[in-house]
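I'd like to ask some things about the structure below.
A single protein chain has been omitted from the complex, and every remaining protein chain is retained in its original position.
Chains here go by letter, A, B and C, matching the order in which they are written, and residues are numbered from 1 within each.
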Amino acid sequence: MLLELRPEVDYLEKQNLLDRLKRMGFQVVESDTNILAVIGGIDSLVVQDDFAALPQVLKVHPLTANFKLASRQTKPSDTIIEVKGVKIGGDELFIIAGPCSIESREQLEACAKVAKEHGAQALRGGAYKPRTSPYEFQGMGVDGLKLIAEIGAKYGLITVSEVMDASQIEVAAQYLDVIQVGARNMQNYALLNELGKVKTPVLLKRGFASTYHELLMAAEYIMLSGNPHVILCERGIRTIETFTRNTLDLNAIPSLQQLTHLPVIADPSHGTGVRSLVLPMARASVAAGAHGILVEMHPHPDQSISDAKQTISFDTFAELCTQVKRIKSVM
Amino acid sequence: MLLELRPEVDYLEKQNLLDRLKRMGFQVVESDTNILAVIGGIDSLVVQDDFAALPQVLKVHPLTANFKLASRQTKPSDTIIEVKGVKIGGDELFIIAGPCSIESREQLEACAKVAKEHGAQALRGGAYKPRTSPYEFQGMGVDGLKLIAEIGAKYGLITVSEVMDASQIEVAAQYLDVIQVGARNMQNYALLNELGKVKTPVLLKRGFASTYHELLMAAEYIMLSGNPHVILCERGIRTIETFTRNTLDLNAIPSLQQLTHLPVIADPSHGTGVRSLVLPMARASVAAGAHGILVEMHPHPDQSISDAKQTISFDTFAELCTQVKRIKSVM
Amino acid sequence: MLLELRPEVDYLEKQNLLDRLKRMGFQVVESDTNILAVIGGIDSLVVQDDFAALPQVLKVHPLTANFKLASRQTKPSDTIIEVKGVKIGGDELFIIAGPCSIESREQLEACAKVAKEHGAQALRGGAYKPRTSPYEFQGMGVDGLKLIAEIGAKYGLITVSEVMDASQIEVAAQYLDVIQVGARNMQNYALLNELGKVKTPVLLKRGFASTYHELLMAAEYIMLSGNPHVILCERGIRTIETFTRNTLDLNAIPSLQQLTHLPVIADPSHGTGVRSLVLPMARASVAAGAHGILVEMHPHPDQSISDAKQTISFDTFAELCTQVKRIKSVM
Partner (left out) sequence: MLLELRPEVDYLEKQNLLDRLKRMGFQVVESDTNILAVIGGIDSLVVQDDFAALPQVLKVHPLTANFKLASRQTKPSDTIIEVKGVKIGGDELFIIAGPCSIESREQLEACAKVAKEHGAQALRGGAYKPRTSPYEFQGMGVDGLKLIAEIGAKYGLITVSEVMDASQIEVAAQYLDVIQVGARNMQNYALLNELGKVKTPVLLKRGFASTYHELLMAAEYIMLSGNPHVILCERGIRTIETFTRNTLDLNAIPSLQQLTHLPVIADPSHGTGVRSLVLPMARASVAAGAHGILVEMHPHPDQSISDAKQTISFDTFAELCTQVKRIKSVM
């Protein structure tokens, strides 16, 4: 339920109303307009007329979406998440680049240098790697986090890396500017709840067979636990096509932007799984309206420990940056 | 198998070789370079060394793809199909627009006028409609074909419409510049074979759960029967997502362009099934590298007899044309 | 709309009512109970109260399903299709067996002998083969049809084979007891309409990415054109799993049986695409309630021209028949 307040309501009257709602057992979230989202309790038992009768309330709006905090209905204006002076979700294109796995200082620093040079604002690199097989490289762990923090600071880049379990959040929050939740963990609710308790923005990737609705519900878990800074990321779904590893679903970009106020970015590296498709699909992502893109690159793509097939070279990355900015400029 | 001829081979020597191959039971297709595709026979029984020993032959290349005529390996340069002076498959963006079903002269003419005005080169409209239910409108039939031919001529637009059965081809070829094969008939081999016997270019839509490989094999049926003028069209596939009617798979655009020399276009109307997504996904299609787009529009979208949910208005179409041309201009 | 007639309505009164409905522009189908299905016209414009007021009518039931003739609502009792004394759709398990493609008299006769010996009632074999590639074996055509008719007659087996185009129906109807529509042609509406005009029962296979609803709508096309003898066949759908060629969807068996009165069988050969899975999945099909099964076998499975991977040997077929009958006996 949304309560639209009278324009003339002052600070004290508003606090009064907030206190009252909390005593009644509701959780209340203020959105950017003069609107309060009232959550919890059992909506169907709530006599909406009672709320409408409150002196501070202009109108009561029932909520149609199952997700509330993430819904554009609750907050019509775009959410802009500011990290180290970069505004994510606004007009500027947000580019995240880096290796799939952090392998060494040399490798990560080479990526950071190239990322910065071509206008990316963020450096990504996996420290904890979710691998289908337990026999594959599982990542450098905390050492990887320390490395990315150090190199991110040196080059003035936002740092992004993935956590796979609630126990990793505390240390990750020390070293990272943005914490990523991978596709396989999109419905790991224990993890989502714990991420709601930190202030670090969360990059939430769509599960490889999850619907838009489920992605928004996963965002809702984080937001309801207290962290409103969620960036959604389309990264391809499983379909009947086998030429590509995944099918990047760009319908998701404008669809999600209609449903939610959160920033929405695209990952053409995982979304295709094929090196030669990353560049054209990065262009298409931006043309579809994505607030940003996330791409994997490596100084020597063929030697990448993980996901070599989809990793692009520095030259391709340079070309990609030129082309996506050109697309962005005519939007 | 591909035979690469010596550069100095003259016309007579080439005819000689062609005759010899045909007597041996092979079908031979000349591609745009100095290359002959030798088809049929049983490849594995062919002693490739024998061919390599022919005086006209420089080199024998085995074919790796199962599709031969459609493969970029056989013909490295892009195929450009020229219809009424319009070059499809080249640098110019090819825009097809019109109603899902032809309903009346007024409706179709209104569409033609707007299509022309905003730079579309082709008018589409369904005369024979494949409908899931036998109780739904099945189209105007031949009367619809006559109408689109007349209005296409009046406005200088290429005409495109769908046939559903081999028996409709003869009459369709009289009235249409391009014959469409719908997604449901992509593997209707009897239809494909018959379309190979006419000269009219064919717009072949990807089946809603068909792979790129199967689409190329369907094109191969048409080409092997004698018609090399095939335009491929991505129109969305069925996935786990239910918010959109289909998932427009834009990975298909650059993927197909790597695999084949044929023109590849996208249909963001069927590919999304949602009116508000057509415009952003048309932009994304062009950014992904599509040679053209196909969109459904209607003077009164909500009154469209078929597929009303995905049909855009004339105003949206005008805006769409402006935006896709802007994207195209920076590619 | 269904009209439930008063129990005391006699023949003349019923004819009277039928005439009246036809004059009003409706198509009327009598189902096995005292119920008339009234089709066509525009349901929403029909004043149902007017029908309820007719002296012969006890009650008017609106139809909830989009498919009408195929719906169990229209005809609550199971449809039993009798072919050469065999009742398909009743208590007896209907077994169809034979090679994927008819290759020779010897091959087909060997299959017929084994089929008969182990209790199958029908012989299948492809004469026109829908192949993804135009370079693969396309079938023996009419010669194949003649062969199966001759051998079917000799062994007292129902003959089943596929047609791919309306032009093949006339000759197929001469030689076959049951005409099959393959998965790729499930929405070839021209073919379905023409099959409605013959009396030969139709074995309609589910498209590899079609829903139950679409399968029933395809059956509706055949029935509405005049042929009520439709047998539905689940044959596997495309999913994210790649170990099997298709995923046999046995949920379809009880689901379809709730939705329709038509017989429903399963094809564990195409439904798995893996030889070693055919036997256990045949058992599971029968346990799920299938009215019959269709399996591909060959005297020398590894030498089968088509679909060798999923073709079982005569020994496996013998064992399969023993096991499925045992399951059937305890149902």
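Everything that follows uses one rule, which is that a contact is a pair of C-beta atoms (placed from the backbone, for glycine too) under 8 Å apart; a residue touches a chain by one contact, two chains touch by 3 or more.
Everything numeric in this text was worked out from a predicted model, so none of it was measured.
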{"item": "Touching residue (missing chain; options A:Asn34, A:Gln187, A:Thr200 or A:Ser313)", "value": "A:Gln187"}
{"item": "Selected residue (touches chain absent from view) among A:Lys14, A:Lys87, A:Arg131 or A:Lys309", "value": "A:Arg131"}
{"item": "Absent-chain contact - pick from C:Gln27, C:Asn66, C:Ser167 or C:Ser255", "value": "C:Ser255"}
{"item": "Touch with the omitted chain, as defined above, among A:Glu30, A:Asp165 or A:Asp315", "value": "A:Asp165"}
{"item": "Of A:Phe26, A:Phe51, A:Phe94 or A:Phe208, the one touching the omitted chain in the full complex", "value": "A:Phe208"}
{"item": "Interface with the unshown chain - residue positions in chain A", "value": "39-40, 66-68, 130-135, 164-168, 184-185, 187-191, 208-209, 213-214, 217, 220-221, 224-225, 238"}
{"item": "Residue numbers in chain B that touch the chain omitted from display", "value": "209, 238-240, 242"}
{"item": "Residues in chain C touching the chain absent from view", "value": "209-213, 237-244, 247-255, 258, 271-272, 274, 276-277, 280-281, 283-289, 326-327, 329-331"}
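Note that in this section only the chains that are shown with their structure count from here on.
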{"item": "Chain A-chain C separation of Cα centroids, rounded to whole Å", "value": "49"}
{"item": "Euclidean distance of C-alpha centroids - chain A vs chain B, Å", "value": "38"}
{"item": "Sites on chain C at which at least two other chains make contact", "value": "209, 238"}
